[in-house]
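My questions all concern the structure below.
Excluded from the complex is one protein chain; the other protein chains are retained at their positions.
Let's turn to chain A:
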Amino acid sequence: MIARILTLFLVLALGAGLAPAQAQDGPLRIVIDEGVIEPLPVAVPDFVAEDARAADYARNIARVVAADLAGTGLFREIPEEAHLTTVTSFASPVQFSDWKAINAQALITGAVGLDGSGRLTVKFRLFDVFAEAPLGDGLQFGGPATSWRRVAHKVADQVYSRITGESGYFDSRVVFVAERGPKNARQKRLAIMDYDGANVQFLTDASALVLAPRFSPTGDRVLFTSYESGFPRIYLMDVASTRRRALDEQSGTMTFAPRFAPDGQRVVFSLSQGGNTDIYMLDLRSGQRMRLTSAPSIETAPSFAPDGQQIVFESDRSGSQQLYVMPVTGGEPRRISFGQGRYGTPVWSPRGDLIAFTKQNKGRFHIGVMRTDGSEERLLTASFLDEGPTWAPNGRVIMFTRETSGAQGAPSLYTVDITGRNLRQVSLQGAASDPAWSPLLP
(Lines give C-alpha, C1' and ligand atoms only; values in the text may rest on other atoms or scores of the structure.)
Protein backbone atom coordinates (compact mmCIF):
# COMPACT_ATOMS: atom_id res chain seq x y z
CA MET A 1 0.00 0.00 0.00
CA ILE A 2 2.73 2.44 1.02
CA ALA A 3 4.73 1.55 -2.06
CA ARG A 4 1.74 2.36 -4.26
CA ILE A 5 1.23 5.73 -2.59
CA LEU A 6 4.90 6.63 -3.00
CA THR A 7 4.79 5.63 -6.65
CA LEU A 8 1.74 7.81 -7.22
CA PHE A 9 3.47 10.76 -5.56
CA LEU A 10 6.56 10.21 -7.66
CA VAL A 11 4.59 10.09 -10.87
CA LEU A 12 2.64 13.22 -10.00
CA ALA A 13 5.76 15.09 -9.00
CA LEU A 14 7.60 14.13 -12.14
CA GLY A 15 4.60 15.02 -14.21
CA ALA A 16 4.44 18.48 -12.66
CA GLY A 17 8.14 19.00 -13.20
CA LEU A 18 7.87 17.98 -16.78
CA ALA A 19 4.97 20.27 -17.54
CA PRO A 20 7.15 23.15 -18.82
CA ALA A 21 8.95 20.84 -21.17
CA GLN A 22 5.70 19.60 -22.55
CA ALA A 23 4.55 23.21 -22.85
CA GLN A 24 7.31 23.80 -25.37
CA ASP A 25 5.44 21.78 -27.92
CA GLY A 26 4.39 24.14 -30.66
CA PRO A 27 6.21 27.45 -31.09
CA LEU A 28 9.21 28.21 -28.97
CA ARG A 29 8.23 31.04 -26.67
CA ILE A 30 10.69 33.52 -25.23
CA VAL A 31 10.25 36.85 -23.51
CA ILE A 32 12.36 39.86 -24.51
CA ASP A 33 12.15 42.40 -21.72
CA GLU A 34 15.44 44.18 -22.22
CA GLY A 35 16.66 46.25 -25.09
CA VAL A 36 18.85 49.19 -25.84
CA ILE A 37 18.11 52.91 -25.84
CA GLU A 38 19.88 54.65 -28.64
CA PRO A 39 18.96 57.07 -31.41
CA LEU A 40 17.52 55.41 -34.46
CA PRO A 41 19.90 55.75 -37.42
CA VAL A 42 18.08 57.48 -40.22
CA ALA A 43 19.25 58.44 -43.70
CA VAL A 44 17.90 61.60 -45.28
CA PRO A 45 19.45 61.98 -48.70
CA ASP A 46 18.78 65.23 -50.50
CA PHE A 47 15.35 65.34 -51.98
CA VAL A 48 15.12 65.08 -55.72
CA ALA A 49 14.58 68.39 -57.47
CA GLU A 50 11.95 67.95 -60.13
CA ASP A 51 12.71 71.39 -61.43
CA ALA A 52 16.02 73.15 -61.69
CA ARG A 53 14.68 76.06 -59.68
CA ALA A 54 13.77 73.72 -56.88
CA ALA A 55 17.30 72.45 -56.37
CA ASP A 56 18.05 74.65 -53.38
CA TYR A 57 14.69 73.93 -51.82
CA ALA A 58 15.20 70.21 -52.32
CA ARG A 59 18.45 70.25 -50.44
CA ASN A 60 17.38 72.65 -47.72
CA ILE A 61 14.13 70.88 -47.00
CA ALA A 62 16.00 67.63 -46.55
CA ARG A 63 18.44 69.35 -44.20
CA VAL A 64 15.64 70.82 -42.08
CA VAL A 65 13.91 67.44 -41.89
CA ALA A 66 17.15 65.81 -40.77
CA ALA A 67 17.82 68.58 -38.24
CA ASP A 68 14.32 68.29 -36.83
CA LEU A 69 14.66 64.57 -36.30
CA ALA A 70 18.20 64.65 -34.95
CA GLY A 71 17.26 67.48 -32.62
CA THR A 72 14.88 65.23 -30.76
CA GLY A 73 17.68 62.97 -29.62
CA LEU A 74 15.60 60.01 -30.76
CA PHE A 75 17.20 59.84 -34.19
CA ARG A 76 20.73 59.98 -35.51
CA GLU A 77 21.29 61.14 -39.02
CA ILE A 78 23.76 59.12 -41.02
CA PRO A 79 25.97 61.72 -42.70
CA GLU A 80 25.73 62.04 -46.42
CA GLU A 81 29.38 61.15 -46.78
CA ALA A 82 28.55 57.63 -45.65
CA HIS A 83 25.81 57.09 -48.21
CA LEU A 84 26.65 54.45 -50.78
CA THR A 85 24.04 55.51 -53.25
CA THR A 86 22.37 58.64 -54.46
CA VAL A 87 18.64 58.92 -54.91
CA THR A 88 18.15 60.39 -58.35
CA SER A 89 14.54 59.52 -58.91
CA PHE A 90 11.69 59.55 -56.45
CA ALA A 91 9.90 56.75 -58.29
CA SER A 92 12.78 54.38 -58.74
CA PRO A 93 13.07 51.34 -56.48
CA VAL A 94 15.12 51.71 -53.35
CA GLN A 95 18.38 49.80 -53.15
CA PHE A 96 17.86 48.60 -49.61
CA SER A 97 21.13 46.71 -49.53
CA ASP A 98 23.04 49.99 -49.83
CA TRP A 99 21.20 51.43 -46.87
CA LYS A 100 21.50 48.28 -44.79
CA ALA A 101 25.21 48.35 -45.34
CA ILE A 102 25.48 51.64 -43.52
CA ASN A 103 23.05 50.52 -40.84
CA ALA A 104 20.36 52.99 -41.80
CA GLN A 105 17.21 51.70 -40.16
CA ALA A 106 14.93 54.33 -41.63
CA LEU A 107 15.19 56.06 -45.00
CA ILE A 108 13.41 59.20 -46.12
CA THR A 109 13.22 59.99 -49.80
CA GLY A 110 11.48 62.97 -51.29
CA ALA A 111 11.05 65.17 -54.29
CA VAL A 112 10.42 68.88 -54.63
CA GLY A 113 8.73 70.66 -57.48
CA LEU A 114 8.22 74.37 -58.05
CA ASP A 115 5.58 75.60 -60.45
CA GLY A 116 5.42 78.90 -62.26
CA SER A 117 3.36 80.57 -59.55
CA GLY A 118 6.02 79.91 -56.94
CA ARG A 119 4.18 77.08 -55.31
CA LEU A 120 6.18 74.23 -53.86
CA THR A 121 5.14 70.63 -54.08
CA VAL A 122 6.98 68.31 -51.70
CA LYS A 123 6.39 64.59 -51.56
CA PHE A 124 8.15 62.03 -49.46
CA ARG A 125 8.26 58.37 -48.50
CA LEU A 126 9.52 56.72 -45.36
CA PHE A 127 11.02 53.22 -45.46
CA ASP A 128 11.90 50.63 -42.88
CA VAL A 129 15.19 49.57 -44.42
CA PHE A 130 15.62 46.19 -42.78
CA ALA A 131 12.02 45.24 -43.37
CA GLU A 132 12.38 46.54 -46.93
CA ALA A 133 8.94 48.05 -46.68
CA PRO A 134 7.46 51.53 -46.54
CA LEU A 135 6.31 52.88 -43.21
CA GLY A 136 2.97 54.35 -44.10
CA ASP A 137 1.91 55.84 -47.37
CA GLY A 138 3.71 58.52 -49.28
CA LEU A 139 2.45 62.02 -48.70
CA GLN A 140 2.53 65.21 -50.68
CA PHE A 141 2.48 68.73 -49.30
CA GLY A 142 1.90 71.92 -51.22
CA GLY A 143 2.46 75.51 -50.24
CA PRO A 144 4.09 78.76 -51.22
CA ALA A 145 7.82 78.65 -51.65
CA THR A 146 8.21 81.09 -48.80
CA SER A 147 6.79 78.41 -46.52
CA TRP A 148 9.39 75.83 -47.38
CA ARG A 149 10.46 75.55 -43.76
CA ARG A 150 6.93 74.79 -42.68
CA VAL A 151 6.69 72.13 -45.33
CA ALA A 152 9.92 70.61 -44.11
CA HIS A 153 8.63 70.65 -40.54
CA LYS A 154 5.44 68.92 -41.63
CA VAL A 155 7.43 66.18 -43.34
CA ALA A 156 9.48 65.75 -40.18
CA ASP A 157 6.32 65.63 -38.08
CA GLN A 158 4.99 62.81 -40.21
CA VAL A 159 8.20 60.83 -39.96
CA TYR A 160 8.41 61.38 -36.22
CA SER A 161 4.83 60.27 -35.74
CA ARG A 162 5.15 57.14 -37.83
CA ILE A 163 8.22 55.91 -36.00
CA THR A 164 7.54 56.96 -32.43
CA GLY A 165 3.78 56.62 -32.39
CA GLU A 166 3.17 60.09 -31.02
CA SER A 167 2.52 63.37 -32.76
CA GLY A 168 5.35 65.66 -33.69
CA TYR A 169 6.01 69.21 -32.63
CA PHE A 170 8.15 70.67 -35.38
CA ASP A 171 5.51 72.72 -37.17
CA SER A 172 4.95 75.02 -34.22
CA ARG A 173 6.04 78.39 -32.97
CA VAL A 174 7.26 79.87 -29.72
CA VAL A 175 6.50 83.30 -28.32
CA PHE A 176 9.12 84.60 -25.95
CA VAL A 177 10.68 87.73 -24.47
CA ALA A 178 13.67 88.97 -26.41
CA GLU A 179 16.07 90.77 -24.09
CA ARG A 180 18.78 93.28 -24.73
CA GLY A 181 21.04 95.39 -22.61
CA PRO A 182 22.69 95.04 -19.22
CA LYS A 183 20.93 93.49 -16.29
CA ASN A 184 20.15 96.76 -14.61
CA ALA A 185 18.67 98.32 -17.72
CA ARG A 186 17.35 95.48 -19.75
CA GLN A 187 14.93 95.98 -22.58
CA LYS A 188 12.33 93.35 -23.18
CA ARG A 189 10.21 92.80 -26.27
CA LEU A 190 7.74 90.17 -27.26
CA ALA A 191 8.93 88.08 -30.16
CA ILE A 192 7.80 84.98 -31.99
CA MET A 193 9.83 82.35 -33.76
CA ASP A 194 9.68 78.88 -35.22
CA TYR A 195 10.24 76.19 -32.62
CA ASP A 196 13.85 75.83 -33.75
CA GLY A 197 14.72 79.53 -33.46
CA ALA A 198 14.21 80.48 -37.09
CA ASN A 199 12.04 83.31 -38.42
CA VAL A 200 12.15 85.61 -35.40
CA GLN A 201 9.57 88.40 -35.54
CA PHE A 202 9.03 91.10 -32.93
CA LEU A 203 5.55 91.81 -31.64
CA THR A 204 6.27 94.83 -29.41
CA ASP A 205 8.91 97.47 -29.13
CA ALA A 206 11.13 98.11 -26.16
CA SER A 207 9.15 101.00 -24.71
CA ALA A 208 7.57 98.86 -22.01
CA LEU A 209 8.68 95.79 -20.16
CA VAL A 210 6.76 92.67 -21.01
CA LEU A 211 6.60 89.33 -19.25
CA ALA A 212 5.22 85.84 -19.52
CA PRO A 213 3.53 85.60 -22.92
CA ARG A 214 1.12 82.70 -23.32
CA PHE A 215 -0.39 81.31 -26.53
CA SER A 216 -4.06 80.68 -26.95
CA PRO A 217 -5.09 77.10 -27.69
CA THR A 218 -5.46 78.00 -31.34
CA GLY A 219 -2.18 79.88 -31.51
CA ASP A 220 -3.63 83.05 -32.95
CA ARG A 221 -3.67 85.14 -29.77
CA VAL A 222 -1.19 85.85 -27.02
CA LEU A 223 -1.70 86.86 -23.42
CA PHE A 224 1.10 88.71 -21.73
CA THR A 225 1.91 91.03 -18.85
CA SER A 226 3.13 94.53 -19.59
CA TYR A 227 4.34 97.40 -17.43
CA GLU A 228 3.14 99.89 -19.98
CA SER A 229 0.92 101.62 -17.43
CA GLY A 230 3.60 101.55 -14.78
CA PHE A 231 2.10 98.54 -13.06
CA PRO A 232 1.83 94.98 -14.27
CA ARG A 233 -1.31 94.42 -16.27
CA ILE A 234 -2.37 91.65 -18.58
CA TYR A 235 -3.01 92.22 -22.26
CA LEU A 236 -4.50 90.20 -25.07
CA MET A 237 -2.83 90.47 -28.47
CA ASP A 238 -3.88 89.21 -31.86
CA VAL A 239 -0.72 87.74 -33.31
CA ALA A 240 -1.49 88.45 -36.93
CA SER A 241 -2.29 92.13 -36.50
CA THR A 242 -0.44 92.80 -33.21
CA ARG A 243 -3.53 94.67 -31.98
CA ARG A 244 -3.89 94.39 -28.26
CA ARG A 245 -6.14 95.39 -25.44
CA ALA A 246 -5.85 95.41 -21.70
CA LEU A 247 -7.93 92.95 -19.71
CA ASP A 248 -9.60 93.56 -16.39
CA GLU A 249 -8.50 97.13 -15.92
CA GLN A 250 -9.22 98.24 -12.39
CA SER A 251 -7.38 100.95 -10.58
CA GLY A 252 -5.43 99.92 -7.58
CA THR A 253 -4.88 96.41 -8.80
CA MET A 254 -2.09 94.56 -10.49
CA THR A 255 -2.75 91.62 -12.78
CA PHE A 256 -0.23 89.14 -14.03
CA ALA A 257 0.48 85.46 -14.77
CA PRO A 258 -2.35 84.99 -17.28
CA ARG A 259 -3.07 81.76 -19.06
CA PHE A 260 -5.82 80.59 -21.40
CA ALA A 261 -8.34 77.92 -20.57
CA PRO A 262 -8.42 75.04 -23.04
CA ASP A 263 -11.57 76.46 -24.61
CA GLY A 264 -9.80 79.72 -25.39
CA GLN A 265 -12.71 81.73 -24.03
CA ARG A 266 -11.59 82.08 -20.44
CA VAL A 267 -8.44 83.36 -18.84
CA VAL A 268 -7.04 82.62 -15.40
CA PHE A 269 -4.68 85.11 -13.88
CA SER A 270 -3.43 86.54 -10.62
CA LEU A 271 -4.78 89.78 -9.22
CA SER A 272 -3.03 91.63 -6.47
CA GLN A 273 -4.96 94.13 -4.42
CA GLY A 274 -4.19 95.53 -1.04
CA GLY A 275 -1.16 93.34 -0.64
CA ASN A 276 -3.01 90.11 -1.24
CA THR A 277 -2.78 88.03 -4.38
CA ASP A 278 -5.43 85.57 -5.49
CA ILE A 279 -6.42 83.75 -8.64
CA TYR A 280 -9.30 84.89 -10.78
CA MET A 281 -10.94 83.69 -13.95
CA LEU A 282 -12.18 86.06 -16.63
CA ASP A 283 -14.70 85.20 -19.33
CA LEU A 284 -13.47 86.93 -22.47
CA ARG A 285 -16.94 87.04 -24.03
CA SER A 286 -18.86 88.52 -21.15
CA GLY A 287 -16.02 90.19 -19.29
CA GLN A 288 -17.28 88.59 -16.10
CA ARG A 289 -14.68 87.90 -13.47
CA MET A 290 -14.81 85.12 -10.91
CA ARG A 291 -12.59 84.73 -7.90
CA LEU A 292 -11.19 81.22 -7.51
CA THR A 293 -9.08 81.53 -4.37
CA SER A 294 -9.56 83.57 -1.26
CA ALA A 295 -6.70 83.33 1.16
CA PRO A 296 -4.33 85.77 2.81
CA SER A 297 -1.42 83.99 1.18
CA ILE A 298 -0.06 84.49 -2.29
CA GLU A 299 -1.66 82.39 -5.03
CA THR A 300 -0.33 82.75 -8.54
CA ALA A 301 0.89 81.02 -11.71
CA PRO A 302 -2.33 79.13 -12.48
CA SER A 303 -2.42 76.59 -15.29
CA PHE A 304 -5.37 74.60 -16.61
CA ALA A 305 -5.51 70.87 -17.02
CA PRO A 306 -6.13 69.93 -20.66
CA ASP A 307 -9.67 68.86 -19.83
CA GLY A 308 -10.37 72.24 -18.28
CA GLN A 309 -11.61 70.73 -15.05
CA GLN A 310 -8.71 71.52 -12.72
CA ILE A 311 -6.13 74.20 -12.13
CA VAL A 312 -2.64 73.85 -10.74
CA PHE A 313 -1.05 76.88 -9.14
CA GLU A 314 1.60 77.90 -6.65
CA SER A 315 0.89 79.20 -3.16
CA ASP A 316 2.75 79.88 0.05
CA ARG A 317 -0.25 79.19 2.26
CA SER A 318 1.68 76.41 3.99
CA GLY A 319 4.57 78.72 4.78
CA SER A 320 6.65 77.88 1.76
CA GLN A 321 6.03 78.05 -1.94
CA GLN A 322 4.32 74.82 -3.02
CA LEU A 323 2.05 73.51 -5.77
CA TYR A 324 -1.68 72.99 -5.36
CA VAL A 325 -4.47 71.59 -7.50
CA MET A 326 -8.07 72.68 -7.26
CA PRO A 327 -11.27 72.21 -9.28
CA VAL A 328 -11.96 75.00 -11.69
CA THR A 329 -15.35 75.43 -10.08
CA GLY A 330 -13.69 76.26 -6.81
CA GLY A 331 -13.12 74.23 -3.71
CA GLU A 332 -10.37 73.37 -1.35
CA PRO A 333 -6.96 73.21 -3.02
CA ARG A 334 -4.98 70.02 -2.60
CA ARG A 335 -1.25 70.28 -2.11
CA ILE A 336 0.74 68.05 -4.44
CA SER A 337 4.38 69.03 -3.83
CA PHE A 338 6.08 67.82 -0.69
CA GLY A 339 9.74 67.72 -1.54
CA GLN A 340 12.44 69.92 -0.17
CA GLY A 341 12.74 73.42 -1.56
CA ARG A 342 10.31 75.77 -3.22
CA TYR A 343 8.11 74.95 -6.18
CA GLY A 344 6.70 77.36 -8.71
CA THR A 345 5.46 78.06 -12.25
CA PRO A 346 3.56 74.79 -12.68
CA VAL A 347 2.37 73.93 -16.17
CA TRP A 348 0.06 71.08 -17.01
CA SER A 349 1.18 68.80 -19.82
CA PRO A 350 -0.90 68.75 -23.01
CA ARG A 351 -1.21 65.01 -22.44
CA GLY A 352 -2.59 65.66 -19.00
CA ASP A 353 -0.32 63.15 -17.30
CA LEU A 354 2.45 65.37 -15.93
CA ILE A 355 3.00 68.78 -14.43
CA ALA A 356 6.21 70.63 -15.14
CA PHE A 357 7.54 73.05 -12.57
CA THR A 358 10.45 75.13 -11.40
CA LYS A 359 12.11 74.07 -8.20
CA GLN A 360 14.59 75.97 -6.07
CA ASN A 361 16.54 73.98 -3.55
CA LYS A 362 19.90 74.51 -1.91
CA GLY A 363 20.75 77.45 -4.09
CA ARG A 364 20.09 75.62 -7.35
CA PHE A 365 17.20 75.85 -9.75
CA HIS A 366 15.69 72.86 -11.45
CA ILE A 367 13.12 72.07 -14.08
CA GLY A 368 11.18 69.00 -13.07
CA VAL A 369 8.07 66.99 -13.75
CA MET A 370 5.71 65.12 -11.49
CA ARG A 371 2.47 63.24 -11.81
CA THR A 372 -0.64 65.27 -11.35
CA ASP A 373 -1.03 63.85 -7.86
CA GLY A 374 2.51 64.90 -6.99
CA SER A 375 4.03 61.45 -7.22
CA GLU A 376 7.08 60.41 -9.20
CA GLU A 377 8.77 63.79 -9.04
CA ARG A 378 11.80 63.88 -11.28
CA LEU A 379 14.24 66.74 -11.74
CA LEU A 380 15.43 67.14 -15.30
CA THR A 381 17.91 70.00 -15.08
CA ALA A 382 20.08 71.83 -12.58
CA SER A 383 21.80 75.17 -12.94
CA PHE A 384 22.29 78.60 -11.48
CA LEU A 385 18.86 79.60 -12.73
CA ASP A 386 16.37 77.48 -14.67
CA GLU A 387 12.73 78.48 -14.74
CA GLY A 388 9.54 78.95 -16.71
CA PRO A 389 8.87 75.57 -18.36
CA THR A 390 6.55 75.29 -21.34
CA TRP A 391 5.39 72.11 -23.05
CA ALA A 392 5.82 71.11 -26.66
CA PRO A 393 2.48 70.33 -28.31
CA ASN A 394 3.04 66.61 -27.95
CA GLY A 395 4.00 66.75 -24.29
CA ARG A 396 7.37 65.12 -24.90
CA VAL A 397 9.71 68.13 -24.73
CA ILE A 398 9.99 71.07 -22.36
CA MET A 399 11.44 74.46 -23.22
CA PHE A 400 12.60 76.75 -20.44
CA THR A 401 14.80 79.73 -19.58
CA ARG A 402 18.34 79.24 -18.35
CA GLU A 403 20.23 82.25 -17.09
CA THR A 404 23.94 82.31 -16.50
CA SER A 405 25.47 83.91 -13.44
CA GLY A 406 27.60 86.97 -13.16
CA ALA A 407 27.35 90.51 -14.36
CA GLN A 408 27.47 89.33 -17.94
CA GLY A 409 24.93 86.63 -17.35
CA ALA A 410 22.09 86.47 -19.82
CA PRO A 411 19.07 84.26 -20.28
CA SER A 412 18.67 81.87 -23.15
CA LEU A 413 16.24 79.17 -24.13
CA TYR A 414 16.82 75.47 -23.73
CA THR A 415 14.88 72.32 -24.44
CA VAL A 416 14.99 69.00 -22.64
CA ASP A 417 13.18 65.73 -23.14
CA ILE A 418 10.89 64.68 -20.31
CA THR A 419 13.23 61.80 -19.67
CA GLY A 420 15.98 64.30 -18.85
CA ARG A 421 17.95 63.46 -21.94
CA ASN A 422 18.84 65.65 -24.87
CA LEU A 423 19.37 69.00 -23.19
CA ARG A 424 19.89 71.53 -25.99
CA GLN A 425 20.14 75.26 -26.36
CA VAL A 426 17.79 76.82 -28.88
CA SER A 427 19.74 78.44 -31.68
CA LEU A 428 18.82 82.04 -31.21
CA GLN A 429 20.81 85.21 -31.44
CA GLY A 430 20.50 87.42 -28.42
CA ALA A 431 19.12 86.85 -24.98
CA ALA A 432 15.68 85.34 -24.58
CA SER A 433 13.41 84.25 -21.75
CA ASP A 434 9.84 83.27 -20.89
CA PRO A 435 9.08 80.92 -23.78
CA ALA A 436 5.58 79.69 -24.50
CA TRP A 437 5.05 76.95 -27.06
CA SER A 438 2.17 77.16 -29.49
CA PRO A 439 0.01 74.23 -30.52
CA LEU A 440 0.78 72.55 -33.81
CA LEU A 441 0.01 74.88 -36.68
CA PRO A 442 -2.86 73.84 -38.94
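To be clear about the criterion, a contact is a pair of C-beta atoms (placed from the backbone, for glycine too) under 8 Å apart; a residue touches a chain by one contact, two chains touch by 3 or more; residues count from 1.
Simple rule for what comes next: contacts and distances are computed from a predicted model.
Quick one: find the hidden chain's UniProt protein name among "Cell division and transport-associated protein TolA", "Negative regulatory protein YxlE", "Cation acetate symporter" or "NADH-quinone oxidoreductase subunit I".
From the choices "Cell division and transport-associated protein TolA", "Negative regulatory protein YxlE", "Cation acetate symporter" or "NADH-quinone oxidoreductase subunit I", the unshown chain carries the UniProt name "Cell division and transport-associated protein TolA".
Going by the contact rule already stated, which one of A:86, A:250 or A:276 would touch the omitted chain in the full complex?
Touches the omitted chain: A:276.
Who touches the missing chain here, A:216, A:381 or A:415?
A:381
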